[in-house]
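Left out: one protein chain. Kept in place: all the others.
Lettered A and B in written order, each chain numbered from 1.
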Amino acid sequence: MPPEDFVSITGLSFAYPGGRQILDRLEMRIAPGQVVAIMGGSGHGKTTILRLIGGQLRPQRGAVRVAGQVVHELNTRQLYLLRRKMGMLFQFGALFTDLSVFENVAFPMREHTALPEALIRDLVLMKLHAVGLRGAAQLMPNELSGGMARRVALARTIALDPQLIMYDEPFTGLDPISLSVIGQLIRRLNDALGASSIIVTHDVISSLKIVDYVYFVSEGKIAAQGTPKEILDSDIPFVRQFVKAEPDGPVPFHYPARDYREELLGPHAAR
Amino acid sequence: MPLADLFPAIGRRVNNGIWRLGYAARFFLTMLGRSGIAFSRFSLTVKEIYFTGVLSLIVIVVSGLFVGMVLALQGYNTLQRYGSSEALGVLVALSLVRELGPVVSGLLFASRAGSAVTAEIGLMKATEQLSAMEMMAVNPIARVVAPRFWGGVIAMPLLAALFSATGILGGYLIGVVLIGVDEGAFWSQMQSMVDFREDIVNGVIKSLVFGALVSLIAVFEGYDAVPTAEGVSNATTRTVVTSSLVILFADFILTALMFRGS
Partner (left out) sequence: MSRTTLDAWVGVFVTMGVVALVFLALKVGNLGGSTLSNPYKLTAEFDNVGTLKVRGAVKSSGVVVGRVSDIEFDPKTYMARVTLSIDGRYKFPKDTFAKILTSGLLGEQYIGLSPGGDEQMLASGDTIARTQSAVVIEELISQFMFNKASEGAKP
């Protein structure tokens, strides 16, 4: 019998009020210790999955189970307790701009624990050391580069040693060096903490190097899944287009429209 | 706009306004329920008093001084025609303590501190800082909104009192030092005509109400802002406009209730 999944998603459907269907009967499972990537084009509900796991949104149908608990059935207090086992890295870090790097990392500890100041200081410096930014402790967030801000946010995310770390587009807008630094950190921290990680991304090259398993999401459904090797060798047209970064294919270049010739030359065309 | 479209448009606006009012009321109650942290960890509120109160000090003191000086100049011109220029102190003090102190400092507070609070909370929302806080199991209403609200509520009456006091000093400078109204008459007439409970306490109550209204509007608009650059700038504008209108409206209601002309 395989080990209990840390996160399991069953029959998950979600639509914003009055909007189109974002997720449609999604199935997904993440085992403890795994790093899983969720890939897909922009606007296909990848970030929505993370928000559903974190309990910031409620699904219309289906359920998300984290550590055996159904997220949307918890009351506020239970949800907040569950969230202490989670960490989430937002797309641009979401550092608190009015607090220094040190205070940002110390924030979850100050809010949730009554540790003495000396211990908080040591813990913060350890977390910052893990992301290589111990020397930047006294800087303010606006003095950091994009890659550094992301690493500080990562240190804050792991401040309370979460069992599940979620990354929302961690590779966006980074230079190649920062890119591989973040990639390495995600893998190393996951293994060091014995946690599970979910990476939402559309950066195929960076993520395939570090993940154990990949889900491709398209139009609210799982379009493909497999290990990185299976994905690279896949002959599913959608996956091939994505991995090879071809502009046209199953994901069309054109937004659905009337026939081009008819629109330009037809009876309604401008004279 | 054709007339046929006008009425549905008005209807939608009214509908939308009522919906927002209800939402704001619910937000206010939630915030009151979550205000414990603003007092149990008072340093959070102290920090907001710094941002709303201390940073508004200069604009409040300078405008208070000039408003008082203008009042003295204008008042003297009118009063001396009736040979009662000693009443200048009364005129300056009553206008400041009853009306101009709370109202003008409320308007300045809305544009100086209210807009800043809205922009700050709106930006925190736009940059996902509020979401990040929620994911760290910290309630943003308790941690971010409530201290800002209470900071404003505490700072506003102090600012209004400073405004009135510097205004009266400005009036003294112009009336007594520059024009030469009798100093004894200036102060004694003021003291015999300005009543502590009727005028000063009522003025403080007004400024407390304005402080609560402006702070509520500021935190609500920030929290409710569309999380984009444009949305935050719209919310900031709305804070200043709504606060100003609400202050003037509330001032009318409060004045009617307080000074019924006994």
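Before moving on, here are some points about what is shown:
Just so it is clear, a residue touches a chain if its C-beta (ideal position, glycine included) is under 8 Å from a C-beta of that chain, and two chains touch if they have at least 3 such contacts.
Small disclaimer: the values here were computed from a predicted structure and weren't measured.
For the omitted chain, the shown partners it touches in the full complex are B.
Within the full complex, the residue among B:L79, B:L100, B:V138 or B:A161 touching the omitted chain is B:A161. Among B:Y50, B:F66 or B:F252, the one in contact with the hidden chain is B:Y50. The chain not shown here is touched by just one of B:M31, B:V97, B:A116 or B:A250, and that residue is B:V97. For chain B, the list of residues touching the undisplayed chain reads 43, 46-47, 49-50, 53-54, 57, 84, 93, 97, 155, 157-159, 161-162, 164-166, 168, 187, 190-192, 194-196, 198-200, 203-204, 262.
The rule is short, and it goes like this: only the chains that are shown with their structure count from here on.
Chain B has its Cα centroid 43 Å from the Cα centroid of chain A.
Contacts from chain A toward chain B in the complex involve residues 54, 56, 80-81, 83-84, 86-88, 90-92, 94-98, 107-108, 111-112, 153, 156. Of all residues in chain B, only 120, 123-124, 127-129, 131-132, 134-139, 143 touch chain A in the complex they form.
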